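Only one protein chain is missing from this complex, and each of the others stays in its spot.
We call the chains A and B, going by the order they appear; numbering starts again at 1 in every chain.
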Amino acid sequence: MSEAKTVPEASMVPERAQDNRDPVPGFDASSEGGPHALGVGGAEPGAERLSNVEAVRLALHEAMVADERVLVMGEDVGARGNVFLITKGFLEEFGAKRVVDMPLAEASIVGVAVGMAMQGLRPVAEIQFADFIYPAFNQIVGEAAKTRYRSNGDYSCPLVIRTPYGGGVHGALSHSISIEALFYHVPGLKIVAPSTPRDIKGLLTAAIEDPDPVLFLEHKKTYRSVKGEVPAGHFTIPIGKADVKKTGTQATVVSYGYNLHQALDAAAQLEGEGISVEVIDLRSIRPMDKTAILTSVRKTRKLLIIHEDNKFGGIGAEISAMVAEEALFDLDAPIRRLCGPDVPAMGYAQPLEDAFMISTERMRAAMAELVAF
Amino acid sequence: MPQLGETVTEGTVARWLKRPGENVDKYEPFVEVSTDKVNADVPSPVAGTIRELIVAEGETVPTGAPIAVIDEVGAPAAAPSPAIPTDKGGPTPLQQAAPRAETAVLPVPATTQRSNGAAVNGMRVSPAVRRLAREHAVDVATVHGTGANGRVTAADVIAAATATTTRTAPISPPAAVIPRGANEVERPSRNEPPPPVQGLIPLSPARRLIARRMVESKHAAPHAWTMVEVDVTDLWAWRMAEKDAFEREHGLKLTLLPFFMFAVTKSLRAFPLMNASFHENGIEVHASVNLGIATATDESLVVPVVRNAEERSIRGIALAAGALIDKARRGKLGVDDLSGGTFTVNNNGAAGSILSAPILVPGQAGIATMEAVVKRPVVRNDAIAIRSMMNVCLSLDHRVVDGAIASGFLADLKKRLEAMGPAGAL
Partner (left out) sequence: MAKTVTARAALDRGGLTDEQLVAMLWNMLLQRQLDNRGFQLNRQGKIPFALGSEGHEALQAGAAMAFVRGSDVLVPYYRDLGLVLGVGITPLDLLTNMFAREADLSGGRQFPNHYTARDRGVLSISSIIAAHCSHAAGVAYALTYHGGRGRAVLCSTGEGATSEGEWHEAINFSAIHKLPIVFLVQNNGWAISTPQSSQMAITDVADKAAGYGIPGLICDGTDPIASYRAMKVAMERARNGGGPTLVEAKCYRFLAHSTDDDDRTYRDRDELAKQRADDPVPKFERVLLEAGVIDDDGLAAMKADVLKAANDATDEAEALPYPSVDDMTTHVYAGAAYEPWLE
């Protein structure tokens, strides 16, 4: 399974453009450890090599140690340690008051967390699979997102809702859904979907420290398959900032989640054929990084948005509209979206799942076609 | 190694339940595997004999890696069979994803697409290309396209702008304006080297004159504009019926232009104010209709005039116009050919245009264009029919005529054109 390349934030990469004839780092940066893979200075001291799911765990653990207002709550997070073992051992270490096995009731998993947050705690609520989030829709959209606004700043809701999403794991109709399009429309809510261990660690910490409600999306297919370096100690990545994971000149690709790693793979293949594609990891869905996208599009003049979620009304639509509004006269080709089909969900049978998920080959072909337009 | 669990990527052989040489039934557990999600006994996929255990107890391997070899009962002993079906890309056709029929992923640049900005030579031009072309003063029509289907890309424009020698093709004029003072007309010599694309292009005398007269025209006359759509289906049919014979007889191509000029002449007679000139002391309505024909030459625009069109038949107009245009091409137009015009027509449609807003020849009250003939669905008798449609555009001097007269003139012209058909006589 391909693994994640962790490239530090754009601010750590020197201002001059990367030489695209350098060997493009694969998904695992730490094995080569070359300066281009990790930015200036090579491997950071004390950095740990973690998978995505381990990065989630580390961020949670660190937050719970640092701030005793932080607690985790959800189904099976206590004794079971979460169905992906993210909170394994937490109950023993932090006690039942701070690691709460919630009843099977998603609306109140979030609702109770909202009340806790309004009263000064910092709850991290978990929805076991994003597909189960619908009963909590009002509490997220109608309550958490509006608390500060409707009380004119009297109350706030510093709540994090974590949930694994996405498919390609034989999850079928109720364990594979992407939900970002349902929620990114909502003012008052923040949404992040980091794809690499370092980004997960930095953004989950930032989310927990954020004074507003944050929906934290974790692509389950990347949980164990994506690994990378995570610096030791406390650090945050600002919510709202994308990250150029690979620089290029002939087209801009914007993606996130599992697709991001596939896009990097496809871009690496094309690099070998002399085609240079820039890949932006969106990381943050609300707010979204306008500057990063426009800077790249103005350079390459072509934009391809890739997301696993259904195409109609997916976040690619908003990105397309923004770029058309702001950079129409920089575009040398129509904006292209490569997305999931507009069917309710991916089927359980392997061919159905494969047909829904976007293959790396389709990405490669779409990139090549766009560059050639 | 099977994938036990949705996101598991590796497994550990905890304990072998069978040894090499032992028999195993189909579905009988033969190994205990542990992952960080579950521990499980793994049933054998086949009935047979254990030949080899590849992975030692306690060893961890990625999912999909071979862990044992079992000789299947009935299979040749030499052929190793995979112990465990891998989770992806297995040999059975069921596991292969059905290839998706890919629809065209990007719109092919072509004029058949929705109108989305001006087309140049039939190819649509992206916003970036238009902007870059304007910024770098590059004529897109002259740039070699390296994009899909020969599309001119932004990179092509930039390359063209920085190229040191480029030959430009003649530019089709949107309107032709030449002053009355024929002595000022200069026909540029063909021996001059083509102007370079970049940097400053010096003004030829003709270009200088055209520029001055265009400005004069626009300054002096308040231009108004109107248009009609004309159903030329029958007219076209008539032209098609006549053209072969005409060409045989006269050695000239028969286009729609003489038909148009004939109808214009008649309409001008019915609306004499359109055939007039503005003066400070009065509006001069001309006695005869002298129709100018906007014509492009290699380096310039000229408007030769067919005098007394009101006395000519369609055939007569065609012959007169043909002769003038031929002279223009050979650079042999004389002063008489270029003066005395009272109204001008422009066959703009030849280049594919369907709308234009021409600039008046100074001293004239109107200039009419024939745009491209396009087959379009229209409503006739409350049903959809495919008809050949041609727009006729009119710029007018609003000091001389107002909209009512101009519209009346166009309506009359439209009626005449639509009434012309194969039953007529040239």
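Throughout what follows, a residue touches a chain if its C-beta (ideal position, glycine included) is under 8 Å from a C-beta of that chain, and two chains touch if they have at least 3 such contacts.
Source: prediction; values computed, not measured.
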For the full complex, can you list every visible chain touched by the one that's not shown? A
Tell me which of A:51, A:139 or A:163 is the one touching the absent chain. A:139
In the full complex, which of A:47, A:172, A:322 or A:352 touches the chain missing from this view? A:322
Among A:108, A:249, A:320 or A:360, contact with the omitted chain is made only by A:108
Residue list for chain A contacting the dropped chain reads 71, 97, 102-103, 105, 107-108, 110-121, 123, 135, 138-139, 142-143, 146-156, 184, 187-188, 190, 211-212, 240-241, 284, 286-291, 322
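Following the convention adopted for this analysis, only the chains that are shown with their structure count from here on.
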List the residues on chain B that touch chain A in their complex, please. 6-9, 36-37, 62, 94-98, 100, 102, 105-107, 126-131, 147-148, 151, 153-155
Can you tell me which positions in chain A touch chain B when the two form their complex? 1, 53, 84-85, 169-171, 175, 220-221, 223-225, 301, 328-334, 336, 350-351, 354-355, 359, 362, 365-366, 369-370, 372-373
